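Missing here: one protein chain of the complex. Every other protein chain is in place.
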């Protein structure tokens, strides 16, 4: 019974069906009929005109967007525990040509306007220090917290006041939408977001993430960089098919709700063991090594998260019986 | 009836079946059971121990290999019409951190040892000029010509004598194997090749190419660069499944033979219209604009290739009746 | 008697005097009194408001300017024999983050509008090919030919029509001004030039070149890149002092006239041995190996330039008696 990562779950059947249905000759790259539907489908979802691209990883989505916003000599304000800083192997530096991540602290891997302003304020404007050109946040955050529309909008206002591009790493954006009940628009462009890495793979997709450009002037830059980074697949229709299938009938939202609900059950069991409030599909809780061993003896798999803590992640297809068994086992510790 | 590109063809049914069969939870990235079989499966095929990785594009495969061979201040000897120079949007420069392509001419986009030696000989060894660190060839070439094992080995010997890494862009390597009848081993490591971009997508795959490292010391470097370039997909099992399905029962080789055979029929019809001998699955032929228009009126689609020439590419699933109709139409011009 | 390179000549006494006069405490980097005079001094010379920076090499000047004009995924149209392509060790690729030099042929290392248009016309606008973002020429060219104001303006018009930045490598710009008799303004911004690498080191300077930005919007970008490339010296006053000394009393122009005059004497002696017309301070002439050996036996030093050709370069302080002896020796061959 694995609670390792939503990355490892199976793909939703509708995704595979859509890929099979796409299995006929069509124009290569992103000239096919399905890829050409993406702008429209996501514009509908976001209630504004967007440019939408498929890419195969969140790392690529994040870094293509950031590279289009930030000159090689610029910087990116982000949380010290942001995925782009901790788990992307230097990809932001690679895609941007060496821009610098300017790290900020804050509880639960969330940034406040105050913390961002303080960090920015410490930077001298002279040529000896790297100047920030973008702000990047993650919603839901790396610790499973969500930004509300108001929180996002406050950061967006700060960003635009200071001429910073505003990027949202939405590897678990669907979970944030499900959690807040806010509209996709309110969590993004209405709050000043210029580009969103909209994650599908952790949420029932197979290999397609979406990069949504609300600032459509970034499009030419991003499209050229996607090719240059080897991310323009020959047969794009199988990528577009996945995204369109997930949008159809709101599968993306149902899946996120299911994952969040499973995490909520675990959270209720964990009680004051919780390190962070559970607002999406990740549960961080305090477990002694002995307690962790006890759970593992019962065949629950999860990551240790430093000493005395553990991370459990729920997926769109998490078996609820297993969730209940884990919840019970946590209560019994 | 499309003769545009093998890039646009459907995927082989076995590929889709294998992906569907892989649709269960497994370890993320390339830690899954299928990805872990790749080294073994390709080692069997190549009759030596190799490291084999999935990547989603030939551009990524080419450029990851080159980046592992060439320092940022180095150069890559290649043909002026090489895909890496003409159609990868500067990806080699991006992945290597700015290495320089050192361009060489030769008929049919093939390189001879003499031409390579001449180009290398013109470069002063001082610090003012970029020194070559690798040699890259394409087999089958961008004009559909193949290198024999002997031709490859002569280049390989030159490369190693001059301390150059030897990279083979095998977007249509299967077609070269089918055409020459040589073993995969004889066309690669026995001829000195250090790394092969082994193309599957043009040959019935869906989204998986293989990067084969005969020089296994490149592996750590390549694996880290793959992640850093955003090319380490979360659910690698769907990638590995494609490659393993194509290797099973030699589908890869049968597909290439079928595509080559279709091209051969067109070549016979084209006769002395041919610009290059047809040795794989591409046919370059002379057509006046009027002749091209005539064929298009009969609903044959293909690319113009400069003025007075056209390119026709055949696929693994090319409808033979359509091929015969096109052959007949060419004869009637 | 050395006719190797103007790079190797001594510095003009006024340059050393100005540096000695600057030898007192002042603000570091480019905040000193002398550095702050550069904009004004060069604005006077060019009859328009410019931003002027010191840098230590022509390579740095060229590449800082190009990096400010060209995105990492862009290209630079230039002559195949341009210094930036042949003798800068990949510096343009480094500074730009991997942009591609798009090479064009033409006699005497000069570009015509026709040749540039033809090269640009061959590039497809799709994302698979690198799009040009700048045009770079060298005046005087690598073979000692000059562009007139009209020739420059024709290229400038082409550049701006096609949204290309226009860069002028003026390692020997002084020689071009001396040769054409045109004003610095007519050879640059009035002809559409956005940025000029204005060489002083080959012309009597010690270690200071000037980068002149006619498009002043490039300034912030260039100033940040200069620091980031390690080119912002701590004690900038010694750099500015050199440039100001060379501008004073038109030393720069007198020096260039002297070098040109010496080359003209050699050209007259060389007659139909000349490979290129001599319009600045470089003489390319046909010499058999035996003839070259004869001259060297008489203690004339110069470079072979391929088989059967030689390059002789004259400097601002070339001893005229030695020039006359070499001229006589050439006549006697």
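Should a chain be cited, it is by its letter among A, B and C, assigned in written order, with residues numbered from 1 in that chain.
The working rule: contacts are C-beta pairs under 8 Å (C-beta built on N, C-alpha and C of every residue); 3 or more make two chains touch, one makes a residue touch a chain.
None of the values given here were measured: they were computed from a predicted structure.
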Of C:37, C:235, C:273 or C:286, the residue touching the omitted chain is C:235
Of the candidates A:3, A:29, A:54 or A:73, the residue in contact with the absent chain is A:73
Which of C:79, C:128, C:167 or C:224 touches the missing chain? It is C:224
The listed residue (C:201, C:275, C:292 or C:323) that touches the chain absent from the view is C:201
Where C:46, C:73, C:94 or C:214 are the choices, the one touching the absent chain is C:94
Among the options C:35, C:57 or C:314, the absent chain makes contact with C:57
Hidden partner sits against subunit C at residues 2, 4-5, 7-11, 13, 16, 19-20, 23-29, 55-61, 63-64, 88-91, 94-95, 201-202, 206-207, 224, 227-235, 238-239, 315
Residue list for subunit B contacting the dropped chain reads 71-73, 97-98, 127-128, 131, 221, 223-228, 232
Note that subunit A touches the absent chain at residues 72-73, 75, 86-90, 93-94, 96-100, 127-130
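Criterion: only the chains that are shown with their structure count from here on.
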Greatest Cα-centre separation from subunit B belongs to chain C
Rounded to the nearest Å, the gap separating the Cα centres of subunit A and subunit C is 50
Per the C-alpha centroid definition, the whole-Å distance linking subunit A and subunit B comes out as 34
Subunit B touches at least 2 other chains through residues 88-90, 94
